[in-house]
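Partial complex: the chains shown occupy the same locations as in the complete assembly.
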Amino acid sequence: MKTEAGLQVEPLRGGLNGRQLLNRYSTLIALAVLFIIANFVSEFFVQPQNLTNITLQIAVNGILAVGMTMVILTGGIDLGVGSVVGLTGVILGMTQGYGVVPAILATLVCGVLIGLWNALFIARFNIPPFIATLGMMTIARGFALYLSNGAAVALDENKFYEQLGTGFLPIHISAVVLGVLFLFVAFIGFKSMRQKSFSVDSVIAFVLSLAGIGLFAWMYLSYQGIPYLVLVFAVIALWGIWVLTQTTFGRYLYAIGGNAKAAYLSGVSVKKNLAKVYVSSAVLASIAGIIMTTRVGSADPNGGNSFELDAVAAAVIGGTSLAGGYGTIGGAMIGAFIIGILNNILILANVNPYFQFIFKGLIIIAAVLLDMKNKQQK
Amino acid sequence: MIKLEMKGILKEFPGVRALNDVTFTANKGEVLALLGENGAGKSTLMKILSGVYPYGTYEGDILVDGKVCQFANTRAAEHAGIAIIHQELNLIPGLSIAENVFLGREPKKFGTVDWKRMHRETQALLNRLRLPFRPTDLVMTLSVGQQQMIEIAKAISIQAQILVLDEPTSALTDSEVEKLFDVIRELRAEGVTMIYISHKMDEIETICDSITVLRDGTSVGSAATRDVTRNELIAMMVGRDISQMFPKVVSEPGEVLLAIKDYSVKKSTDGFLLHNVNLDVRAGEVVGLAGLMGAGRTELVMSLFGALGLKAEGIVEVGGRAVNIQTPRDAIQAGLALVTEDRKESGLVLSLSVRENTSLVSLRSLSSRLGILDHKQESVLAQRYIEELRTKTPSAEVNVNNLSGGNQQKVVLAKWLATNPKVLILDEPTRGIDVGAKVEIYQLINQLTAAGHAVIMISSELPEVLGMSDRIFVMSEGRIAGELSRADATQESIMKLATKGA
Amino acid sequence: GCGSKDSTTASTDSNGKKKIRIGVSVATSQEAVYKFMEQAMRDNTEKDGVELEWVSANNDANKQMGDVENLIAKKVDVIILHAVNTGTAKNIVKKAEAAKIPVVAMDRLPDNAKVTAYVTADSFKVGQTQAEYVLKQLNNKGNVVILEGEAGNSVAKQITDGNKDVIAKNPDVKIIADQPHQGWARDKAMATVENLIAKGEHIDAVLANNSGMAMGAVQALKAKGLIDKTVVIGSDADKDASTSIFHNELRADIDKKPYDLGLGAYKIAVATAKGEKWQDTVKDLGTVSSTDNGEGGKVDVLLTPIKLINKDNVKDMEQRWGKLE
């Protein structure tokens, strides 16, 4: 993190838009390259079914990456999310007898409590987030194992969970939803274009996001519609983007990560906002826990193991700086897609499972390298 | 005898040409002043000289003793006898004084650090500078000014032929400045060539033999100090005449906006950080807060602002109402605003844009009750202050990191003005800022008082305090040593109060 | 739904002339035994004209779900599923079912799920066999230690349950410790045994969920000179363990015959893909029976035999591991 490079390559004055452009592109380019490679690797790749599968497979990591990005923006990290996914899944399984709503509430309350616990130590006692959440990682895993007695807890036959985990929004409703989403994104994008006085940057972002939705529309509508689970994921991702771009809370996260002292002296309640962000992260992890449990039909107390690393990787591949202050949810989502597509093509290409480890490590480094290179381009 | 010559130096950063054909010479044993506005390229030029920007990243020639030098790094420049004290502090807070002084050049014995020798030599340096520290003291226990003295010790220890001092006094007390000047005179007598950068004209006149002025990356002229007047220099620097350095407008003071009564802060069980401070500021008034470094001025305003983290006793009234301020947020709500001493460390969020920094404090009023931002209003606000303060920036969307010091300071001011505070507290508002920008900030202060705001201004530059204040409180050792009216205040009367009991 | 129709047509198309495509989703390939399962299949693919799609879930149930989705997208004819956790595979089986792809469960039977067949060496039975051997050595009394694998792992749980099932019937045998070990790690197992010895516990026997942890125990006991007085038994009979038995250190191990297990699953899968009855093709690999699987109903099971390896028959392992020395 700390090298002399910062010295030699201070940001250009005024030339920033060009850089930002390249920057935003870099991750997208990586995604596009991966997409093209995937195409050559396997004929199955661009089929609606496979693409739908990919979105299903990244939903959990994507949801975690939304929370992780917010946390990292403040200069922190949340290593506990993987275990929290496991624990909240178990809690959902164990409380399912009380009905869907109470069970989901119990799970979310558990998330809130975990978030508050993290916040207590991080915001109140100034324990480094790495350590506080490392502790939580072990603690939550212990509870998950203890509560479930080490055995998976199956979900009983239940229409709601089944639909949520494996169902699809009927095609025609999907079409309507995608249409509305298209209009919504067009509206938001237009607002942001206007706000940025139609800079190249914002226009490209506008076009790309609409094209993206088009791709999604094609793939969902020519398969079975939008999976409910992806719908939840999409809502969370949009919520995250909205929070970071449209609310004071989001702005404060950037400010805290950029310069906590200046933010504090500007009347930003650093503690309160840190508490909010760790609670958000834990609650998103609980939602991920619910999603994952309904998807696989039961809760594994060991579930979610090392998910935190994938979430961090998604955020960082997406351009979020681990030092805080820089990053976007959009980037993190692209990062999650890169990881998801990577996993997908490694399997489609029948790569030796041991080599999959090696490839995955290399790609993470390469994606971040690409990002760094572009940031440094003169 | 010409010691150093820089010829046709041209340096480009992506998107900007920082230096465009700079040429100057410095003689052996002379102190050369390098003058210029913020962003004129002074520091860049010196970074080229000292190898921070290695050979190949710039055009032009560096000649030392008539020989062309091509430095690959700072170490190479050091070998050629060039040492530099950078504008920003470059010390490692967690290391001791000795370790910092010898960083990168540790004396060794059997491959390991020779601590004994290192401490001995550091002690000798400290003695020479008359600094009352031990070589093993950690740098983080020193004040900024004291740290700056350590930087000076470090530069001297290199025993360079050419010593660059880039704004060395911006954090020094008067007595420390005197110590520094003594050292400079000694070195000059030893034949060391020094390049001295400062925005303080008094210092330039006191210590420099000749002057080179830079403007917009070009050298616009050189002269011996005794041959030019201050006004000529300023005109050369800023390209226009500044008729009045302190354009003070005296206005009729109104009601008391801030009153502090018997205000004390305990440092520990034994001592007081602030003791029985009584102070008041009226609408339309500028109150100067003078004192030696370490007198407790910053502590006083930080404590008032709820940012010191220590319990305070006493009464604070804003606009006639007693307030209980625990956090900066309380202070802002009560109508206070604080422009802190160090803009990079505590004033700005460097990763955010000018717009986002400007709106940071008033964000809540720019958003709905649910915390949803009104981007349009935010942009309007930022644009308004860019125009009102004449901030030089390509747009409101530019990262504030990319602005020059003076313009960054204007962004900080904009941030606080946007809250429409009753009382604006300025802690060293012109530190490191060029003359032109200084005058603009003074004019701004006038506009504020004219609009009925009250201003408290802390400054270590006595001419500034004298020039801009209606009343002056002098602090010493955490107490108010006395109050002076504009008419009574002179440098001597302030210094007398400031050193009272010290 | 309409999607599943798609895939059936596709697979029947390929059924005619093209190769049979079998998708195998294993929980992990990070243990040697799974390599033998793979080997068993790979040894036959050419002969049978079979194409294998091999995926490994790194013990992550969510990833396994994705793996199987990918296999379905690749339109394989049959899926052999080695579930991460018996509790977490129901929806995976359902997914395949919806795509009309038969599932053969290997080693682990997904709870309440409707699979075509189940091949197992029966981990519960492994646990029982371990305990029976140990009790015989101890004359049904003494202190035993159970070294469990990863907490919450279903195989670890089944072996341990098997151990306890037998031990519970012998009041003179006391379980003085039952400790799970993250990652089935042998160094952690070693530390556990060291600590118990230091505690002054008298240990008569150690039952380990796998060979690695058994070897950890052996190493700890060896260092304290207790190896001759303590019966250690593991499971999987990997090379390490076999060698140790050969040297009279590890007392016994259970060979789950991973090759036969894999072969059984493979043969069943091939037969199923061809639409044949599989029961006859696997006669020589084990016994066919059936079991009740809750909501899944009756499931046909191929039970491959497990074999206790000790000093007397450890030489048999040489055909798998090469010369033991």
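Which chain is which? They are A, B and C, in the order written, and residues in each are numbered from 1.
We take it that contacts are C-beta pairs under 8 Å (C-beta built on N, C-alpha and C of every residue); 3 or more make two chains touch, one makes a residue touch a chain.
The shown structure was predicted, so the numbers you read here are calculated from the model rather than taken from an experiment.
S.K.: Would you mind giving the copy number of each chain kind in the full assembly?
M.R.: A x2, B x1, C x1
As a working rule, only the chains that are shown with their structure count from here on.
S.K.: Identify the chains adjacent to both chain A and chain C in the sense defined at the top.
M.R.: The shared contacts of chain A and chain C amount to nothing, since no chain touches both.
S.K.: Taking each chain's centre as the average of its Cα atoms, which is closest to the average over all protein Cα atoms shown?
M.R.: Smallest offset from the overall C-alpha mean is found for A.
S.K.: If you take the mean of the Cα atoms for each chain, which one ends up farthest from chain B?
M.R.: C
S.K.: How many angstrom between the C-alpha centroids of chain C and chain A?
M.R.: Comparing mean C-alpha positions, chain C is 35 Å from chain A.
S.K.: Rounded to a whole Å, what is the gap between the Cα centroids of chain B and chain C?
M.R.: Distance between chain centres: 71 Å.
S.K.: Report the inter-centroid distance (CA atoms only) between chain A and chain B in whole Å.
M.R.: Between these chains, centre-to-centre, one finds 43 Å.
S.K.: Pull out every residue in chain C that's touching 2 or more other chains.
M.R.: Within chain C, no residue touches at least two other chains.
S.K.: Would you tell me which residues of chain B are touching chain A in their complex?
M.R.: Interface residues on chain B, with respect to chain A: 13-16, 52, 305, 307, 327-329, 331-333, 338, 340, 345-352, 356, 360-361, 363-364, 367, 371-373, 375-376, 379, 394, 397-399, 401-403, 415.
S.K.: Looking at the complex, which residues from chain A come into contact with chain B?
M.R.: 7, 10-16, 191, 195-196, 246-249, 251-252, 254-255, 257-259, 261-269, 325-326, 378
S.K.: Under the definition above, what is the set of chain C residues touching chain A in their complex?
M.R.: Within the complex, chain C touches chain A at residues 1-3, 6, 29, 53-56, 59-67, 69-70, 72-75, 84-92, 94-95, 111-112, 150-154, 157, 180, 295.
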